[in-house]
Structures are given as structure tokens and as C-alpha cells.
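Mind looking over this structure? Questions follow.
Omission of a single protein chain aside, the complex is shown with its protein chains in their original locations.
Then we have subunit A:
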Amino acid sequence: MPLNCARCKAARAILKRPKTRDALCKECFFHCFENEIHNTIVEGNLFKPGDKVAIGASGGKDSTVLAYIMKLLNERHNYRLNLVLLSIDEGITGYRDDSLETVKQNQKDYALPLTILSYKDLYGWSMDDIVRQIGKKNNCTFCGVFRRQALDRGAIKLGCNLIVTGHNADDIAETILMNVLRGDIARLKRCTAIKTGSGDNPEENVVPRCKPFKYTYEKEIVMYAYFKKLHYFSTECIYAPNAYRGHVRSYLKDLESIRSSAILDIIHSGEVLAVDEGIKLPVLGACERCSYISSQRICKACVMLEGLSKGLPKLGIVKSSKVKMIKREAITDGKKCDEKCCSFTCKSETDNKTNCKS
């Protein structure tokens, strides 16, 4: 027996919404999906007219749908935003080659300007170079730390005052669980923020970021892309993802299969839990080498780069006495920047200078 749509009661339902398990027709699903994101943007005060917004575009499903929906809502609701696509090329053969093609297609389809920056340009090392140096273990850490800074660097270069990322509800719930499991109270407090790096609450990022998909289920993003026939590149990174995170993700999927609201329930928990004021949280300052915001004197990327060039790739990944030793050395030898570090120039410089290559 064909089921009627729970919303319009007229059309035949073609899907069951993962978030609420309501049966919906295609048009009603689009309506719900788009309006919920619009509502998040309005209630969360994510943008103001005139913002120049960099959309972190990887060619994957989240960022492809994000680019599409940002363009759509910007026109429909007249946000008056200046949208641009920003891609980072990690330099992984066979991974980005294809996904960058997808981003270029997005650029054409949505008529949004696109900029591509590579790790090689920014840091002097591509991910393939790094893997050649350190093997396949731990490289996700490099990739993540480098990407975080790369988006900031790119956004500054493009004159953007805001970055939007495709982090969805599943990603955020997973991060909350992850931070509880490893007792990272500082990140636990920060990771639910829909907007970071703005106002009197300086966060890890140089350029403020926001997450319009904070309450959007990953499965619904896939459904939306499927029914809208959006072209995205779906492949997992060829370098093995972290096994521990994999455990957390499959636990989250199981929770969702038991109770569909579980993902939002976890985010709610994250939003309302408060950290005891007596607990010391790391104070954020600037990295002595590259001026990137960091809770340490030398930021993670600089420690990692130093490790790569000195043949100690575990620097910044494992806390060892060796790391401390090098950090101390780096501080005492007084050299603020070595060659590689200059490739991501100091913050003051970037205000008037956009060329960041050494």
C-alpha cells in the first residue's frame, strides 16, 4: 500500500526522513530540509548583509550540498552575502585529482568563484610527500592540522571575513562523544559552538567559522544530494582513517538506529552541559613562529613541520620528552621563523600583504 506524505497528505511518500522517521514526498522533503537550514542561519545569527563568505569546498557530499544550499538560500531569502568557493589540495594522488574536478564542476554549476590552495604551496610538503616520509600511520593528524590553518590562510587571501564548513550533526555528535571518551574538557566545551572565532570569545580559528549544517543529519544530506541529482565525489580518504574515531562513528550509527533523535539528543547534551569553573582550560595565545592562534607557545603545525624536516615525524603527535626538548630548543634559540614557517606569514603581515608564498 503506497504511503501518503505526512506533510502534504496528497503526494505519495518516497522516503522516510532519518531525523523524525516521517514519510515524505520529494517536494516536502526539500521544503523541510531547506527551511530547517534557513532557520538555523536566522536563529544562530550566522551572517550579516555584506559578509564575504568562503565555502570550504572539498568536492564531497557535505560541501557540495553546502555550496548549493548557500547559493539557493542567499538568493531566496536575500541574505546579501558574497559567496566564494575555497578548496585545499592536500596533494594526495588519485584523491584530490578527481574531487577537485568535482569542485570545478560546482564552480560552473553554481557560478561561484573558486580558489585552490595546495599544501605544497603553503607548507612545502604535500600529503604524498609526508606519507613517503612517515608512512601511513598518523598522517590524518597532519592532514587535519594543516587543513585547519590552510582554510584560514586561504580565506584571508581572498579577503573573506567568514568561513562556512560542511560539518553536519553527525560530525558534531561524534566529536562530543570523542571528547568525553578521552576526557578533553576544553574541546568538549567548544565543539558544540555553531560559530567560532567571533566577538569576545576568541577561539582556535583566525577567521570566524560557522556550521549551517549543525542540526542536519548526514543521511539527509546524502538524500538531498541524491534527489537533487547534485554531483559530488564520494570517496573516503585513501590514507587509513583513525581506528579509534571509526569505533566512535559506528557507535553513533548504532545509537541512531535505536533512537532516531539520538544525534540531536547528544548535541543537546553537549549544549547544556557546563564545565566546572574550577577546571583550568588552556589559555589561547599566538604561536611564536607563525602567529597562528595556539594554546602552546609553538603551534601544532610548526612542531609537525619541524619534525618532518628533522626526520622526527612523531613530533606533535606523541607527547614525548623529545617533543618537549625540541619545543624548548625552538623557544630558546630565538629564531622566530625558519624558512618553512614563513610560508604562512604572520598575521599582521597578511592584513596588507596577500602573497603568502615564500
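We adopt the following convention: a residue touches a chain if its C-beta (ideal position, glycine included) is under 8 Å from a C-beta of that chain, and two chains touch if they have at least 3 such contacts; residues count from 1.
Convention: contacts and distances are computed from a predicted model.
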(message) Looking at what's absent rather than what's present, what does UniProt name the missing chain, "Putative NADH-ubiquinone oxidoreductase 24 kDa subunit mitochondrial", "Multifunctional methyltransferase subunit TRM112", "Vacuolar fusion protein MON1 homolog" or "Cytoplasmic tRNA 2-thiolation protein 2"?
(response) "Cytoplasmic tRNA 2-thiolation protein 2"
(message) Can you say which of A:Arg12, A:Lys48, A:Arg76 or A:His268 touches the chain missing from this structure?
(response) A:His268
(request) Kindly note down the residues of subunit A that lie in touch with the hidden chain. (result) 6-9, 17, 19-20, 22, 24, 28, 31-32, 35-36, 39-40, 43-45, 58, 60, 62-63, 140-141, 143-145, 148, 166-168, 171, 175-185, 187-188, 194, 214-215, 237, 241-242, 244-245, 247, 251, 254-255, 257-259, 261-262, 264-277, 279, 300, 316-317, 319
